[in-house]
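Inspection log for the structure reproduced underneath, given as structure tokens.
With one protein chain held back, the other chains of the complex are shown just where they sit.
By letter and in written order, the chains are A, B and C; residue numbering begins at 1 in each of them.
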Amino acid sequence: MKALVYHGAGKKSWEEKPKPVIIEPTDAIVKILKTTICGTDLHIMKGDVPTVTDGRIIGHEGVGIIDSTGSAVTNFKVGDHVLISCITSCGKCEYCKKSMYSHCTTGGWILGNVIDGTQAEFVRIPYADNSLYPIPAGADEEALVMLSDILPTGFECGVLNGQVKPGDTIAIVGAGPIGLATLLTAQFYSPSEIIMVDQDDNRLDVAKTFGATHVINSAKENTVEKIMKQTNGKGVDVAIEAVGVPATFELCTDIIGAGGHVANIGVHGKSVTLHLETLWSRNITITTRLVDTVSTPMLLKNVQSHKLDPNKLITHHFRLDQIEEAYNTFGNAAKEKALKVILTNE
Amino acid sequence: MKALVYHGAGKKSWEEKPKPVIIEPTDAIVKILKTTICGTDLHIMKGDVPTVTDGRIIGHEGVGIIDSTGSAVTNFKVGDHVLISCITSCGKCEYCKKSMYSHCTTGGWILGNVIDGTQAEFVRIPYADNSLYPIPAGADEEALVMLSDILPTGFECGVLNGQVKPGDTIAIVGAGPIGLATLLTAQFYSPSEIIMVDQDDNRLDVAKTFGATHVINSAKENTVEKIMKQTNGKGVDVAIEAVGVPATFELCTDIIGAGGHVANIGVHGKSVTLHLETLWSRNITITTRLVDTVSTPMLLKNVQSHKLDPNKLITHHFRLDQIEEAYNTFGNAAKEKALKVILTNE
Amino acid sequence: MKALVYHGAGKKSWEEKPKPVIIEPTDAIVKILKTTICGTDLHIMKGDVPTVTDGRIIGHEGVGIIDSTGSAVTNFKVGDHVLISCITSCGKCEYCKKSMYSHCTTGGWILGNVIDGTQAEFVRIPYADNSLYPIPAGADEEALVMLSDILPTGFECGVLNGQVKPGDTIAIVGAGPIGLATLLTAQFYSPSEIIMVDQDDNRLDVAKTFGATHVINSAKENTVEKIMKQTNGKGVDVAIEAVGVPATFELCTDIIGAGGHVANIGVHGKSVTLHLETLWSRNITITTRLVDTVSTPMLLKNVQSHKLDPNKLITHHFRLDQIEEAYNTFGNAAKEKALKVILTNE
Partner (left out) sequence: MKALVYHGAGKKSWEEKPKPVIIEPTDAIVKILKTTICGTDLHIMKGDVPTVTDGRIIGHEGVGIIDSTGSAVTNFKVGDHVLISCITSCGKCEYCKKSMYSHCTTGGWILGNVIDGTQAEFVRIPYADNSLYPIPAGADEEALVMLSDILPTGFECGVLNGQVKPGDTIAIVGAGPIGLATLLTAQFYSPSEIIMVDQDDNRLDVAKTFGATHVINSAKENTVEKIMKQTNGKGVDVAIEAVGVPATFELCTDIIGAGGHVANIGVHGKSVTLHLETLWSRNITITTRLVDTVSTPMLLKNVQSHKLDPNKLITHHFRLDQIEEAYNTFGNAAKEKALKVILTNE
């Protein structure tokens, strides 16, 4: 089969690889129908993720068809259409039993990281019963690719951890794909005001069409001042960090109101300064999280009932064998006005 | 001043009464701008509420203007526009400190019950700082009358107690004003499916325009069978009782899924049968509640941000001095296609 | 091997049966070391549980040693000492993923019910990775037999569902083994007062030594009056039903305070009367639950750290081949002053 293979920092190729086979009785082999590229994949390609080694097929998102199953798989049979979760869950370790699949002792984020991933014609999915989700007949499978990672990430790390609730004033710092996925799913809880902060006017314009009630271009405006003015000096109820650099995290702690929640989504490469000299008495909560994908069944239901439209996040389409071109587009997101790309295995 | 006075079962009159005066330092006198009639008022008029005695001015909803304040009132001053809560809260008893204002040891539901109420030109509000809410400049005051009782009741007793969450399938039994208020506020949490059950096709039609995804006329269809079919035999995640008779409560326990929540809103006059012989192992939760009106500030914010439009619940308008005519209309709700009426003190 | 076999109402025998074998890759065969008898087993023997048919080996509690494992079992290996949960969990169905193992679509309470159970020399455990728990080296295995059913049942259905919290006044109605298990585990949350209600003075005496702060013999005293007096007319914060008849459930709803929680543990054979005509406005919560055994790991930790001493519940010891004698003792619990019996497979 063909697959996108990582060969060290800056080097990747679309090349022939052996088709994966069942190793454990709980495995399934899935033929990829549609996949996508994640911001994390760009980091991998730069060599920033040391767990990914030369020869690895990358990618951790996608929908497909069951090609074969191990002897202990009971939830799926050959021919079933499935959604692949970016997180692999054994369903039986200490962490899985606490619904913290991200820290599964033999799973977690392993796809396209320490085992071969989804940017390929076929992929082996360990613990298939717990790591795949059935796609209802007639569903929009392209939309569901957004449920492999980006939507549960925005929802769980941002919205659930931030405890967004009706009537809240919330700020989302970062209007990239993850920030926008957070914006879409935050509306499940009917906050009164959603302030979107970014430095790219195009993305802020998109945010307005996605439901943001206010937008701030932090490159042009004093964000803290503007938010404090809008909240009568109180700060926001929830501040969600969707970038992953010190400045945006510290911005979140600057605008958070007493009793508020700062929910970190961003993948950080550096430590940040936490101003406990002012925050110690502010009754705030700060959370971090690697997505557990526990919300995937709910997200599926809300896509089916049209409460959530993931297609809004998709800006570009390619054939799977055009993946290198797709990387170029996604890697120049601002210029290309790209959010998420869809790669179809035709 | 003029007021609507209860004179025993079946007898009421719009008559002259002394204007109320400040009794305690925490009191305020409010000039009524707009009020309405509650289903409970109809029960009072039938003589069903023994705490209401001859001579009582009834009514527990409305918006108005502060006419005078006691010496300990600090949140309001003369001329402020205010929303009157149906629940009076002292803010300092054991129950108020637990946000259970409904059981305030010297408050709770007392307006138009054991003290004079709001269907009058003026009303005395005890513990004004805790029992009134400031109306933002420019707000639609007519809409806010729905926040005195009906919207917090549907939201707190039905939606919050039912723990409605994104992706849920919920049923609301009863499409009267309270059931419809529940329908509007349930959507704050983005359930996937909302099944509305009633015996009045007009109300079910209204429910559809308010966001119900399915409606069942329980006079014409087998409700349990239909809901079980729709939920693949599992039952609903949340069943909300908004009528107040044994049959509707028992219907809720018949359609509830394992792990589900039955939230009672209805005012019951009789005991019901609880089928513990089947329910004991079903991991269900049943709740009852007299509204606490703790959600009023949130509801106000969501009206201001257009997440909630209470005007949908208003079908008829009268001058306050036409109140006896308004009672006739509201008392024949099915025939008049009446939901809530607004009475304006011009 | 030898096993206790049900042969229709009133008939059981200790007889030879084939040793169980691995059927599914997720199975394990466990050699029983110690088991016990549950009140449910007495009901089965009376013919009250129609799912149990002629020829069934009963029993759903015990500790043992892994004798063999299926190819997909990874958490255990031959020779490991294990605690058997009364609830079988597949770990991968809709309910298991919500930690509601009691409603596992292919598990739940099946041991000694629809498949052969633990009152035998060997037992087949489906979904072994999710339904067995490792016993730490040096643990008191006899004590751990109480963790198969009785302690998680009292804790989850009574204490967790009742939301017992520090400072609460709670009542536990029923001082049998389940009620006493509830009493022991309620103290994890430091309620200020624990009122134990029963009709057997011996059991109430036991309850006092287990930590009850007050006891009421409901055959001799007016329970409602006494509890209302003790709580200054407010009622209790939590009332836990641990009997399973209408009178005890209705007692719980009579003594519950405004805002309180009624947690049902008892297995009911009849419907009960729910007095919604008074309860509708009392802000109460009623819960039912079949134990999920999600708390087993925590209970194991607290036994290991001496926060919980399950041995208190064990009054009698027998060899496994004396099981019919053990049934006689346990079946005459009041006369024999029996709580739980231990059967040892020597």
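Convention: a residue touches a chain if its C-beta (ideal position, glycine included) is under 8 Å from a C-beta of that chain, and two chains touch if they have at least 3 such contacts.
Keep in mind that this is a model prediction, so the values were computed, not measured.
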Just one of B:Asp41, B:Asp67, B:Asp116 or B:Asp129 touches the chain that is missing; which is it?
B:Asp129
Out of A:Met1, A:Ile115 or A:Leu279, which touches the unshown chain?
A:Leu279
Using the definition of touch stated at the top, determine which of C:Pro25, C:Pro134 or C:Pro297 touches the missing chain.
C:Pro297
For chain C, residues in touch with the removed chain
165-167, 187-190, 192-193, 213, 297-299, 301-302, 304-305, 307
If the hidden chain were put back, which residues of chain A would touch it?
95, 98, 100, 102-103, 244, 249, 258-259, 264, 266-277, 279-290, 292
What does the interface between chain B and the hidden chain look like in terms of residue numbers?
24-26, 71-72, 74-75, 91-94, 96-97, 99, 129-130, 294, 297
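FYI, only the chains that are shown with their structure count from here on.
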Taking all residue numbers at the chain A/chain C interface, are over half used by both copies (same) or under half (different)?
same
Averaged over CA atoms, how far is the centre of chain A from the centre of chain C? Could you give it in whole Å?
42
Among the residues of chain B, which ones contact at least 2 other chains?
none
